[in-house]
Every structure is written in structure tokens, then in C-alpha cells.
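Every protein chain of the complex appears in place save one, which is left out.
Our next item is chain A:
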Amino acid sequence: MFPFTYTRPTSTPAALAAGASGGRYIAGGTTLVDLMRETVERPDSVVDIAGLPLGGVTATRGGGLRIGALVSMTDAARHRLVRTAYPVISQALELSASPQLRNMASIGGNILQRTRCTYFRDISAACNKREPGSGCAAREGWNRTHAILGTSQACVATHPSDLAVALTALDATVHLIGSAGTRQVAFGDFLLQPGATPHRENALRPGELITAVEIPAHPRPLSSGYLKVRDRQSYEFALTSAAVALHIDGGVIRTAKVAAGGVGTVPWRLRAVERQLVGRRPTPQLWARAAGHAADGARPLAHNRFKLGLLERTVERQLRVVGGTR
């Protein structure tokens, strides 16, 4: 780890000033400290934002939910409002990492966590995300866990967050603050596909902070849930995952929100699956037919072709679980 200065501002304006002059924000630190030790991250200045008033889980006036950026994964997952209104969020969080890490890690940091691609984490390997222009060792390397959707010639790394998959399905919004003021970005526009610039991972401007994520109101009753498929049953990143939210009224699916994790360079919204569902009556045949579109457009690499079928089965099973018609 390289030496760095450390400050702990007590107000958001003071933090933004430190961020604007090049400081790297630290919240839970579970990603940043790890990557600093690997010298993947080399900040000169670390700005501790743990003391800022960016906590709290609140119901919005419109019937949605707002989760403060500094709420820990543990506290968000177990919050009564989250558990009752959006089980998919609680489940995605509790299927992530370990209890220890969830006690440390924040909601904002979870969204911003960097890829687990082993070549990104290994400073001796070529990685366009870590060192633009150096190449991508994963493309021709061991790429069993890498992405099949949203990849580019420059990068095939997956986004590792489970929470972000749930937020993608639920059409969440990211609330930001910078020296120029506040703004909101739709979750689908916040995390960026790699294209030719995989080192650009999100829509944050220099020095900007996430203050909260907001989940809009959805028609009720809303059934939702998260399924994560892994090499081991717990404390592991997803090979595939599915976040599903369904509003079924009068025996007909009126709203369907489906996203997948472990397969995309960003959390992957499955619009083709949703289109198969809306307006139809839930049946086992419908789940299978819709899930058959889960891997539409996927481009497997040498070692991850298995994710095509695994993703379809993951989505089908979670549609069955959430839709309630086995």
C-alpha cells in the first residue's frame, strides 16, 4: 500500500471540497482498502465520509423508498420498510459477501464496488480498466466467471454487486451531490458499459458523492425476490443471478421487472423477458418461454458458455418462485 493523507470532514461541503481537489472518498472501505493493498488503487488522499449525514431509510411521499448512501448493507437489509416493501433488495443484500463485510460496507459503496476480475486485481496483468490501453488479459485468459452481455473488445469484466441488480430491476434513481449542486441519475444510466473506455465505470463527475438511492413506487401487490447461483452456497460472487418483481392482478401479470447479475458488464435488465410476461397469465409454460429470452444477445467467451443455459434456468426458477405458479 502506498502512503496517503487522511482527513475526516464533518460536513458534506467540506467533504466535497476535499473530493474536488482529488481526494478519494472512503465509506465502508471493504473494496478500497483491499484494492489499495493490492496497489490497484493508489490514492494520495483519502477522505473519510463516515461522519456525513447520509444515512437513514425513509418512505418517500410518492410511496417509494429512499436509502441513504451511508446506510450499511446490514442495516438496509434488515430495515422493516425494505423487508416488507422490497424483499428483493433485502435478499440481494443478505446473499452478498459475509455478515462482517455487510456490517462495514455501505449502500453507496456497494454500487461503486469494482470488478472482481482477477486480471484487474493483478497489477502484473494487462487490464484496460486498471491501465487504459494495456489490453485485456481476460479475453484470451481464464474467463469462466466473466461477462457474456455488454462486453467490448476492451473489457469483459462483470459488475459484482447484487444490490445493483435489484436496483436495476426496480428502476431506482441515484441521488448525487457535487460542488455544482444536486442531481439525479436513473440507475440504468449510472453504471456504464465498458465500450472503449472501461476505466470509466459510472456517471459520477469528479468529486461527486452519492447521497442516496431511491426506489419508486410500484403497483401493489408486488411480489419480489432475488436468486443467486454460485460455485459455493454462501460468501461468493454470482455466476448468475436474477432479480424479479411482479405485479399480478386479476390473474394477469400487469408489471414485470427482471434483471440479471453475474453475466453483464453492468447489471442487465431483461426487457425481452419482461415483454413475454406482461399481459399474460402466469403458468409454468410462460415462465419457461419468457426465460428462454434471458440470454438474448449474449456472446460467450471460451470458458463461460455454460452461463447461457444457467442464466435461463436461474431466471425461470425465480419467475416461478416470485410468480407463485409452480
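FYI, contacts are C-beta pairs under 8 Å (C-beta built on N, C-alpha and C of every residue); 3 or more make two chains touch, one makes a residue touch a chain; residues count from 1.
Convention: contacts and distances are computed from a predicted model.
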- Item | Options "Chemotaxis protein CheW", "Sugar ABC transporter permease", "Tetratricopeptide repeat-containing protein" or "Xanthine dehydrogenase YagT iron-sulfur-binding subunit": UniProt name of the undisplayed chain | "Xanthine dehydrogenase YagT iron-sulfur-binding subunit"
- Item | Absent-chain contact - pick from A:Ala15, A:Val71 or A:Ala97 | A:Ala97
- Task: Using the definition of touch stated at the top, determine which of A:Pro3, A:Gly133, A:Gly181 or A:Pro221 touches the missing chain.
- Result: A:Pro3
- Item | Touch with the omitted chain, as defined above, among A:Gly29, A:Gly55 or A:Gly135 | A:Gly29
- So that we can see where the missing chain sits, which residues of chain A does it touch? 1, 3-6, 8, 26, 29-30, 33-34, 36-38, 46, 48, 50, 74, 97-101, 103-104, 233-235
